[in-house]
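Submitted below is the structure of interest, expressed as structure tokens.
Left out: one protein chain. Kept in place: all the others.
Coming up: chain A.
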Amino acid sequence: MANLIVIAEQRDGELRETSLETIAALTSIKQADDKLAVAIIAADPQAHVQALSVDGVDEVVAVKATDDFQPDLTEAVIVELAKERKPSVIAVAHGVDAWSFAPAAAVKLDSGLATDVMGLKVEDGELVATRAGYAEKVLVDIDFPEKETVLLTVRTNVFEPAAGSGSPEVTEMAPPEADVATTHEGWKPPADAGGIDIGGAEFILSIGRGVGDESNVEEFQELAENMGATLGCSRPIADNGWLPKAHQVGQSGQLAANCKLYIAMGVSGSVQHQWGMKHVENIVAVNTDPEASIFSIARYGIVGDMFEIAEELENHF
């Protein structure tokens, strides 16, 4: 029997869907006699027990703390659970919170570590994790020789969230003593969207680094208007201040939740950008680089100059 542990993720008292994806990642390798425990650190951990009582979960470990995210406390919980249970795998979602604590916890445990994992399998009795490398141009299978425990951060939007309803045992764990060096001071919500609604838009024309210069943005703004599309962008365009942040599609921007048609011009297709749009049924990629990763998720591809295509497209609308 092996112990598997998921550290659930909550933000400001709301359980995050990524917790269920992480559970699904571990149930995909769970053997019949393995035990899967999910730990939740929150002000009212009991409030999340029902949502975490999904297929495959044998135990929910409730750790009563505050709703504030504290990397030091999370690390202490992981170290404590590892000491008690000698788990073979501990998994968390590869979200911004995990970036703060997972590597630090791994060195404290001297465990194996793989981050942004998109596939898991067992080969000859060994855990093998798959992740991407060289800006998504290759896949890498990783193993963990001589490591009794392996810590994984799991890529989001890959595993279908665990569902169903189990009846896990609920246990309480006192928060371990931790030297907490951070204090939550508040939130800064996303800037006013100014009427831009990427999440609601059905048709998005998105521009990326290929636009080259701020002065070129306006013609794409006009093209989008003429076509009846919402203008989206990738991160560098917003970082440069060429478009307000509300236009940004991707992990640190907006999810194009209702989009049916997404035209990506001069967007290479980083994993963070894809997070916001790869689910769209009709993606058209326009890019001069035939190797750009955006082509691997697009339905239609045009290997060509975004300015020439835009200029010609004007004639049709």
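By our rule, contacts are C-beta pairs under 8 Å (C-beta built on N, C-alpha and C of every residue); 3 or more make two chains touch, one makes a residue touch a chain; residues count from 1.
One rule holds in what follows: contacts and distances are computed from a predicted model.
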Missing subunit (named according to UniProt) among the choices "Cytochrome bd-type quinol oxidase subunit 1", "Electron transfer flavoprotein subunit beta", "Na(+)/H(+) antiporter subunit A" or "Carbon-monoxide dehydrogenase large subunit": "Electron transfer flavoprotein subunit beta"
Touching the absent chain when the full complex is considered, from A:51, A:173 or A:313: A:313
On chain A, residues whose C-beta touches the chain left out of the figure: 11, 69, 71-72, 75, 95-97, 99-108, 111-116, 128-129, 132-145, 147, 181-191, 203, 227-228, 235-236, 238-239, 245, 248, 251-255, 260-261, 263, 271, 282, 284-286, 289-291, 295-305, 308-309, 311-313, 315-317
